[in-house]
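Left out: one protein chain. Kept in place: all the others.
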Amino acid sequence: MKIAIASGKGGTGKTTLSTNLAAYISETISNDSNGQVVLVDLDVEEPNSGLFIKGDILKDEYKYRATPVWDSNKCTLCGECKTICNFNAIAQLPNTILIFSELCHSCFACSELCPEQALPMVDKRMGVLKHYQQAGNLPNNDKLTFIESRLDIGEISAVPLIKQTIEYVEDNFSDEIIKIFDSPPGTSCPVIETIKDADFVILVTEPTPFGLHDLKLAVETVKELGREFAIVINRYGIGDNGVEQYCLENNIQIIGKIPNMRQAASLYSQGELLYDKIPAIKEQLVLIYQAINRINR
Amino acid sequence: MKNKEIVVISGKGGTGKTSVTASLAFLAGNEAVIADCDVDAADMHLLLMPDLAHSEEFFSGQTASINNALCTNCGLCQSICRFKAISNSNDNYVINKIDCEGCGYCARICPSGAIKMEDSHTGSLHISNSRMNNTLVHAELQIAAENSGKLVTKVRQEAKRIAKETNTEYIIIDGSPGIGCPVVASITGTSFVVIVTEPTVSGYHDLSRISELVKKFNIKMGCVINKSDLNTQLTYQIKEFLISNNIELLTELPYDNVFTKAITAGKTVVEYATKSVIETNLAKCWDKIKIGVQ
Partner (left out) sequence: MNIIFAVQNNDGWDSIISLKYGRAKGFFCYSQETDELTYYSNEENQNAGHGAGINAAQIAINQKASVVITGGSMGPKAFEVLNKANIKMFTQAGEVSVLVAYSNFKDNKYNQVLASDK
């Protein structure tokens, strides 16, 4: 089961919920034999889950995507490739074809339509995936796997790396295992990639007008993708009841209300998990996990 | 008069960037034109309450569409699409607009000319009068649209044009989050970068990444440490970092729920918490920025 944790606005507590929920679930399933939970940080531009969950590295692999390279021996400088490319990734100089691979979307059009086959596609590194086992800072840690990918600086699109990371997770873990995806912020392409195949989406928001404004955008996105979803309100108790009102009016389920506490902010600031130190937060995780299990059934 | 562009950024979300920017907008009043370049989560209008005087639609990139009357169901398009955006349902080939990257490969090779590329609507741009006696240029991105630097560039261009026409000295920009293309588009060519950070491990981590990026552009930087009493040890480390990287400490603000209360009341924090240390510090911060930008 794939659960994506997303939010319209940044800084609402996606990573806090993802890491604490994954750790909590790993603890509760530790007694039955085959249970397992996988936490996947798909915020590949700024992966932060690793600041809270540490473990022994099991695998470390580069991820690649295909981009064209120019074969000057075959090229007749006809200029077709430059015309074909819709992303301005190719420039034609008097005697040279120049390729900007960071702008390439790997559509293969230039390569396959080149009349001289002078633009073979070659793998180019775009980032690195790290697979950790047995998160070391947790008591019952052998049930938790943590995977993160990090985009190389200068790469403009996070989408291919997110796609490959999800494929890696699907290849390595069977369907019934709970997988928690920590999504990037916003409602643009990288988020879509993260949530479009999720079985369940949890939208994290804050009870403020900013939180509500961005939540509405996130809800529209999830609805457009036809995903099942519910809301978790973080920093509950500050702000106003606008978010609750909105959820009530639109028949959206709120499955958890994580209380606003200075202690939580302070523990977060030190890179610590919260649920094992703050009972009120653990109570909410229990509720959220119950909601997930209801969906899973 | 040469316009001075001041951009506020933060790396990660939730550090209080928009609260700080809106406060600066209030303090500046008609001395500044305001540009909201955080187009993914454009929230500033909630505090500035603009009148949406002028709006325009915005297009970027393309999406394929199939004319089923011309389609011969040969399936070539589906076989070459690397984004799995073409599927066949009830003997009709259809494009999934969300998956389509707009490369145009299918349209180019379709033997019956059944596929056309259409400009995709990516957002809208608004120019408004805010309740603070200044102009706000803001935009909203269409859902599932790509946040390239383009809409950000457009917002800045409009703000600059207005500043010139109205002879306004400053342009205050609420920058984009992250370290990718949109943030690059929000900081290039500005006169001063304000980084809002917080003493958390992720805040510190993002401060170092984002300042690294700004350094490449050779722009003067200043830093606001929000929630500075949350973790005094990290605040100390951040200050050391600022000194060794030649970044001016503009001000420190305490951890205070008044930030949220102000947002809830639809006010900037300087209006809401009058005569507080937060108001005083932000006012000093604005003065320092005005000096720094000279």
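Per-chain numbering from 1; labels A and B assigned in written order.
As a convention for this text, contacts are C-beta pairs under 8 Å (C-beta built on N, C-alpha and C of every residue); 3 or more make two chains touch, one makes a residue touch a chain.
Note that the structure is predicted; figures quoted are calculated from it, not measured.
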Fill in: Partners of the unshown chain among those that are drawn
A, B
Worksheet item: Looking at B:S10, B:S60, B:Q142 or B:S202, which makes contact with the chain not pictured?
Response: B:S60
Worksheet, complete the sentence: Given B:H126, B:K150 or B:K227, the residue that touches the chain left out of view is B:K150
Worksheet entry | Contact partner of the left-out chain, one of A:C75, A:A89, A:L144 or A:V159 | A:A89
Worksheet, complete the sentence: Hidden partner sits against subunit B at residues 59-61, 146, 148-150, 153, 181, 188-189, 216-217
Response to the item:
Per the touch rule stated above, subunit A touches the missing chain via residues 82, 87-94, 96, 98, 100, 103, 156
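Here is the rule we go by: only the chains that are shown with their structure count from here on.
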Discussion item. Taking the mean of the CA coordinates per chain, how far is subunit A from subunit B in Å?
Written reply: 20
Worksheet item: Which of the residues in subunit B end up touching subunit A in this complex?
Response: 11-15, 18, 40-41, 43, 46, 62, 80, 82-83, 98, 101-105, 108-109, 117, 141, 143-147, 177-181, 198-203, 205-206, 209, 227, 230-231, 234, 255, 257, 260-261, 263-264, 266
Worksheet item: For subunit A, which residues count as touching subunit B in their complex?
Response: 8-13, 15, 45-46, 48, 51, 84, 86-87, 105-109, 112-113, 153, 156, 158, 185-189, 192, 196, 206, 208-210, 213-214, 217, 220-221, 224-225, 235, 238-240, 260, 262, 265-266, 268-271
